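Sharing a structure here in structure tokens format.
All protein chains but one are shown in place.
Chain IDs A, B, C, D and E follow the sequence of writing; residue 1 opens each chain.
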Amino acid sequence: MSDKPISRYPIPDLQHMPEDMRSRILAVQEKSGFVPNVFLALAHRPDEFRAFFAYHDALMEKESGLSKAEREMIVVATSGANQCHYCVVAHGAILRVRARDPRVADQVAINYRKADITPRQKAMLDFALKVSLAAHEIGEEDFAVLHAAGFSDEDIWDIGAVAAFFALSNRMANMVDMRPNDEFYLMGRLPREK
Amino acid sequence: MSDKPISRYPIPDLQHMPEDMRSRILAVQEKSGFVPNVFLALAHRPDEFRAFFAYHDALMEKESGLSKAEREMIVVATSGANQCHYCVVAHGAILRVRARDPRVADQVAINYRKADITPRQKAMLDFALKVSLAAHEIGEEDFAVLHAAGFSDEDIWDIGAVAAFFALSNRMANMVDMRPNDEFYLMGRLPREK
Amino acid sequence: MSDKPISRYPIPDLQHMPEDMRSRILAVQEKSGFVPNVFLALAHRPDEFRAFFAYHDALMEKESGLSKAEREMIVVATSGANQCHYCVVAHGAILRVRARDPRVADQVAINYRKADITPRQKAMLDFALKVSLAAHEIGEEDFAVLHAAGFSDEDIWDIGAVAAFFALSNRMANMVDMRPNDEFYLMGRLPREK
Amino acid sequence: MSDKPISRYPIPDLQHMPEDMRSRILAVQEKSGFVPNVFLALAHRPDEFRAFFAYHDALMEKESGLSKAEREMIVVATSGANQCHYCVVAHGAILRVRARDPRVADQVAINYRKADITPRQKAMLDFALKVSLAAHEIGEEDFAVLHAAGFSDEDIWDIGAVAAFFALSNRMANMVDMRPNDEFYLMGRLPREK
Amino acid sequence: MSDKPISRYPIPDLQHMPEDMRSRILAVQEKSGFVPNVFLALAHRPDEFRAFFAYHDALMEKESGLSKAEREMIVVATSGANQCHYCVVAHGAILRVRARDPRVADQVAINYRKADITPRQKAMLDFALKVSLAAHEIGEEDFAVLHAAGFSDEDIWDIGAVAAFFALSNRMANMVDMRPNDEFYLMGRLPREK
Partner (left out) sequence: MSDKPISRYPIPDLQHMPEDMRSRILAVQEKSGFVPNVFLALAHRPDEFRAFFAYHDALMEKESGLSKAEREMIVVATSGANQCHYCVVAHGAILRVRARDPRVADQVAINYRKADITPRQKAMLDFALKVSLAAHEIGEEDFAVLHAAGFSDEDIWDIGAVAAFFALSNRMANMVDMRPNDEFYLMGRLPREK
């Protein structure tokens, strides 16, 4: 394990965190086998921590016309455009796991136009990148393209909201110099044992 | 009152909203005299609504080394850079009220370098804009400049977190075509009656 | 009234200005109730002053297929893109007065794509912004779009010439740090008394 | 001589122009041996023509701390950045003549950082390009650099005003598709006969 | 193995290639266990193939003040900036192997400012990115920074030449839609067996 700091800011001790935060963190640790550093770095500010993960879950865990893997594609593509080290590495891992594909995360992070994705997913990422990089130029014509690709208005909200939420997340991670856990780099790259 | 839609998406009926949302909205209406459209537009998605305002309050209502007016300056300056109609107009109004200054909001929205603000506030906005537009380039030298301007590490988190939160907010408002209430345009521009 | 300087450069005394400049300035003072700072700031260079206002009047005061309010929209939208404090505030006021609309100036300055304007005006501003930001890319296809929106070739010259003139004006104002008069901020925001 | 149109817009007949414009054009023809196309293209709008050339002469013909060749350097460098065909070719010719240097115009148009100019001229062009491309970022530190390079405040106005005027001129030329005279291409490239 | 095409252009048959190309390809296959697709995609143009790999070897295989891993860092960082799928994936693998580090390639591709590299390597990549993205702005001050970081003039040539060569390579790969071999994704990520 690396001994580099995981944030510019102090990391609170798990034992002295408020109970709701500690139990959330212990739950993710139980599920993943380790505590992703974003939980520790953001725990420095409990109220922001709670709102951040409530927002995250409202977008990423709910039922949607987008699969969970597709939502992670949006995260990885926009985080690549924003050069966010933590988000590309951590969500790249989650994308590999959710898509059961060891290559798509790297492809989407580097240049989604060249990735092994469907035309529908290409249209989804075109819009997500526009939300991320030029939201002020969004207009009716963008909605028309997405409707033609089979997305409903609710799906479009989901695409845009995930891109918008990670616009926040990428900036926080870059500001506090958040470091991804070493575990993420290899996750989802090897064939699953049976 | 304008009859233009306030969002591309449906606006739920206040009477049928969950109780926590309705009471939050009624409270703001009581305080402001009207319901800012962001509450209605985001109510389309209750879980996101709750997380959004929890996050907002965690940053904007708490004790901080930054005054509330300074936090609104960050909102207005970054929203101007992101060309967010709703956020510049609505938070411009709040900034005028909080700073008791009828001109600073327009100045900060157009070009904060020319605004009637202190050198400390200029340094604050330099950093906020960097978080908004080029967070991947943030480094130790940015923290050093802010420390020299008298900001603590916690203040810097506040600056960056407000800029990051409105990176999200600007993108949502631009995506759903959120329309500011007519009331905001004039608010804080006239001398207070005594 | 603010005691901030209105320009980095010296402001000549009205009494000692050449007669043609003084009478021009007194005329605008009589009409507006105050002397807009651009007249004082540019008076530092009499020959440039004369050419500047002759150019201004040739474009802004003449008969045109564009209404005076539409020409001010071009000024406000391009000055917003160029982050010109003086021009957005001063011409925003003139636009509010000419359009008899208290909100359109803020809308156009922030993001004209979201403003309460006609499709024809949207096409006009698309072209004005292209002249302002990427004139080297203008081609036949831009003229075709404007013709389809109902503009004649002479109208198109007007759109482009106003955008080009304020490309000059914005740069001068930013260079000399020109400060808008306090009066402009509120002008045109209140219903007219009858 | 080329038979390509010199402007998208009609060119008025010299014989039917107002007398002041005709005599100005005949004077330049007498001096140069031909009529530069900018005079013909802008004659389509007499009032704008008069203001344009009055402004031009106020900046380019007057006494200044900048030599005429230095002022043409500013024109060529900023017109190169704005990709203005007419202005680079026509003012490149004038620069070659005024500087008595057959190479400096091409150098300054392509990349002034690599041109055979003095450090003082390099500082002058740094500022001119900032006025041309990012005037909203100009601040005290830019004036300090120019003062250190030996420029007075009046010289700095000249630098900025020339850059600002050609911001207008470049946009007009690109909009109307102004074509430089064939004569300009070779002017000043050959050693003078004695 | 994927059945996606590895280039928009035809891939020549190894058996019918000129002898020098075939033996070069067989040598790399023997060493790596597979033929990297760049050899097959560029073999469509034998003369360009020969010049490309001669140039590559002249830069990447020679003695240098930069280690081979450092040269691969330059490739990965600039290819990330240029969004080149092939080059990031393939040279990311080579970097992991040469640096014996399973994480550095992803870090450098996403945002080298946050990577686990030395200050000297950070200075090296600052310059490489400037060569890649804004070579026209390079000046004496860049050389001074690199000298201060311990680089000789010959080292600086190496940094810039590697960045310049991959400016070519990235563009070719993006133009022909070059696909990285599946083998590269995992290479260098697992601890070496002993």
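What we mean here is this: a residue touches a chain if its C-beta (ideal position, glycine included) is under 8 Å from a C-beta of that chain, and two chains touch if they have at least 3 such contacts.
Predicted model only: the values in this text are computed from it and were never measured.
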For the chain not depicted, the shown chains it touches: A, C, D, E
Chain not shown: contacting residue from E:27, E:145, E:175 or E:190: E:175
Absent-chain interface as seen on chain D, which is shown: 2, 4, 80, 83-85, 88-89, 92, 102-103, 106-107, 109-111, 114-116, 174, 177, 179, 182, 185-186, 189-190
Residues from chain E at the interface with the omitted partner, ascending: 8-9, 44-45, 47-48, 50-52, 54-55, 57-59, 62, 82-84, 131-132, 135-136, 138, 143, 153, 157, 160-161, 163-165, 167-172, 174-176
Footprint left on chain C by the chain that the document does not show: 136-137, 139
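Quick note on the criterion: only the chains that are shown with their structure count from here on.
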Target chain E, source chain D, minimum contact steps: 1
Far-end chain from chain A, centres as C-alpha averages: D
Relative to chain C, chain with the most remote C-alpha centre: E
Chain centre separation (chain A, chain C; CA means) in Å: 44
Numbers and ranges of chain B residues touching at least 2 other chains: 83-84, 111, 136, 174
Every chain pair in contact, whichever chains are involved: A-B, A-C, A-E, B-C, B-D, B-E, C-D, D-E
